[in-house]
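Every protein chain but one is kept in place in this view of the complex.
Note that the chains are named A and B in the order they appear, and that numbering of residues resets to 1 at the start of each chain.
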Amino acid sequence: MPGNATEDSSANLMDDATFAGLLASVRSRRPLVHHITNSVTINDCANITICAGAAPVMAEAPEEVAEMVAAAGALVLNIGTLSRGQVDAMLIAGHRANELGIPVILDPVGAGATSFRTGTARHLLDSLKIAVLKGNAGEIGVLAGTGGSVRGVDSGGVKGDPVKTVRECARVTGTVVAMTGPVDIIADDRRVFLVRNGNPLMDRLSGTGCMAASVTGAFAAVADDYTVAATAALAAFGLAGERAATGERGPYAFRTALFDELFGLTPSDFAKHAQIEGPYGV
Amino acid sequence: MPGNATEDSSANLMDDATFAGLLASVRSRRPLVHHITNSVTINDCANITICAGAAPVMAEAPEEVAEMVAAAGALVLNIGTLSRGQVDAMLIAGHRANELGIPVILDPVGAGATSFRTGTARHLLDSLKIAVLKGNAGEIGVLAGTGGSVRGVDSGGVKGDPVKTVRECARVTGTVVAMTGPVDIIADDRRVFLVRNGNPLMDRLSGTGCMAASVTGAFAAVADDYTVAATAALAAFGLAGERAATGERGPYAFRTALFDELFGLTPSDFAKHAQIEGPYGV
Partner (left out) sequence: MPGNATEDSSANLMDDATFAGLLASVRSRRPLVHHITNSVTINDCANITICAGAAPVMAEAPEEVAEMVAAAGALVLNIGTLSRGQVDAMLIAGHRANELGIPVILDPVGAGATSFRTGTARHLLDSLKIAVLKGNAGEIGVLAGTGGSVRGVDSGGVKGDPVKTVRECARVTGTVVAMTGPVDIIADDRRVFLVRNGNPLMDRLSGTGCMAASVTGAFAAVADDYTVAATAALAAFGLAGERAATGERGPYAFRTALFDELFGLTPSDFAKHAQIEGPYGV
């Protein structure tokens, strides 16, 4: 693997059944995943949460977010179409989630594209305890401070080695960081996982990044180890993408299949086809 | 039927052709259905309104809602992602609709999950003349005051007999109440209808509850009897769901078929396959 990591001694303890067990837990516990998210892909996030096996709720009124999040298993914050009022709601809900030990997933959509987005992402990272920060390469590079380029909401890539970028981002933010891409890279302060599931059509569709954060929320809701949860979530979502990409489908027919493949994914099939490497020690 | 109701003497007057006639009226009159609704399923509501045969418009600026609703055949209020400003717009539009005799449909999404939602639903019921209150079991139980549980936007069921709950809700609110579920229950102060159309996949898809309210709006726009309109709407939507659920479809392929089956549903086919029971007298 890139980045000169050495394989961790705990690697043998982490087999594909561990990840598949999380999918089974999502299905059996059906956790509520509270989203405060953008208006572009909010419906996709709701439906992919259901297809993962969890229950979505979207609520962003300051009057109710603290009460709503208290019933949830995870909170997903996505700044894709952020507004000042929405950031306030994110802080209220996030603080309450932190008090209650409910994991908070942050998707810093477009961080790097405008100073409002970059500043908001940093402010949320500073103000809240984030369980998993999930972004594309450019966003993570920007938030790591090591360099990344973002145009609109699309990644223009990072400067230097992606694995080092993810590790550095995990170090400076103190969170689990998940960078999506052809190979997904998930790191905390001591481990790195790589996920090789996925398909390029996922980049030809609006909302796959947002959906990945929703699925991560569903998995984090049933896990203690958020690094493992994020890894499992990205592998399950990527595997659904692989399977949805059969035939000559265009991106919109692919989209239908993406939801249905995740819905139909069984834990045993997931264990068999997940392409997860690691943990590598840092 | 449950709830010890006796069959109403008017039962013979109400055959399936009555309900099918409403579908034919929606198609021929193409009423405008003004929505003030949530951002999660707003697109689904627009498209299902078209597929029912009506014309959707979504508008929530306080500057225009009174003018917009005046051109509409029905107003659908849905509190799925409510905000203080949206509630104000609902009141403006609702009062104007009441003045003009335009039926108002209320979908109290998530009532019971937070006090903001429960309080807003009650406030709208107190302030406006609602033609049809359509909710899931938990929401209706909460608003009936007889007990219901809601987690996020999902029903956790009612305490006691569902038919009694719907009747009690109709009594305390003074409106037609439609409770969706495996069997839909529609009641006013003297009649109860049951609708047995539908498919469990409708619960694996975000937005089917919201869509049911939109379709109810389309039918109420062409009817004088809102109890009959809500019954016909839920039967038509449920029948579309039944037909969409053929084969091995996942929920997203089912979603495509759900819209298209409603679009393609003819009044004669509806008359033949609607599974409506009642009216039962209270």
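Definition applied: a contact is a pair of C-beta atoms (placed from the backbone, for glycine too) under 8 Å apart; a residue touches a chain by one contact, two chains touch by 3 or more.
In this text, all values refer to a predicted model and were calculated from it rather than measured experimentally.
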Among listed residues A:T18, A:T81 or A:Q275, the absent chain is touched only by A:T81
Selected residue (touches chain absent from view) among B:D15, B:E67 or B:D88:
B:E67
Those residues of chain B which, in the complete complex, touch the missing chain
32, 34, 39, 42-43, 46-47, 50-51, 55-61, 63-64, 67-68, 71-72, 255-261, 263-264
Determine and list the chain A residues touching the chain excluded from the picture.
38-41, 43-44, 80-84, 110, 113-117, 151-154, 204-207, 249-253, 255-256
